[in-house]
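Have a look at the structure below, then the notes.
In this view, the complex is presented without one of its protein chains, the others remaining in place.
Then we have subunit A:
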């Protein structure tokens, strides 16, 4: 009885979710992107220092489909997108679910500036489709998608809101803490904002910026203080990518964390990938903002701790 009432009360959010999923597909298909589906289980997820995969019969549930997406790019699929569930162990909060819906799209031959253009067009398109253009209210705060969106470097955002330069000073612990407590809450009002050019140690799978080797061509899209998407110009140098993976695995081993095998086929595929850019966007968070939901639990029918 209780569950039926809770589910009935979620109807406006779930209807909005359905319209957004439809709008996302419409946007990408109409721009010549091919929708692909890749395995949910993988023998070798991308090694990440701070993302823990869930084991599944000796393999792992994907934390992101990115390695498969790039293997497709390397085989000549130039514009692709995928929307589906990913799994990250232990991530649970008002903005985190251990299982969530990720949208990823990739462009061969482009860099991260093309992805920023996509983000602008995508959110404006969705807001028009949903009657949220040019402005709407989220948790009592006006948000809008028209007009220019700020594009701020990580260095400038930190100098402004946290008082230090994370590109000059190598302090990953302080970086994460200040990002969460001092920087993120200020970003993306009223329009979305790009936080760009991360210190190179925060590069993940992004390439180093050719014009400034102290930073990586990686950006995060923020809206209303909420991180919505993470995009970058892909690192396509096989040797450098392998070195980063090995370093990450070494750090995980030192921290006593599981160390999945090296994704060899992905590394080989980089030999056939010249330039590319890719981005992952949290669909549940996007639904939360566009439907003015109080938390992530409202925009999924069954939150992580649901009963059998």
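Quick note on the criterion: contacts are C-beta pairs under 8 Å (C-beta built on N, C-alpha and C of every residue); 3 or more make two chains touch, one makes a residue touch a chain; residues count from 1.
The rule is short, and it goes like this: contacts and distances are computed from a predicted model.
Matching "TRAP transporter small permease protein", "Elongation factor P", "Na+/H+ antiporter subunit E" or "Multiple sugar transport system substrate-binding protein" against the UniProt entry of the left-out chain gives the name "Elongation factor P". Checked against the hidden chain, the listed residues A:121, A:181, A:243 or A:268 yield one contact partner: A:181.
Although one chain is not drawn, the whole complex shows that of A:197, A:227 or A:297 it is A:227 that touches it. When the full complex is taken into account, the listed residue touching the unshown chain is A:94, out of A:18, A:94, A:141 or A:214. Contact between subunit A and the unshown chain involves residues 48-51, 90-96, 172-173, 175-177, 179-181, 184, 198, 202, 204, 220, 227, 230, 255.
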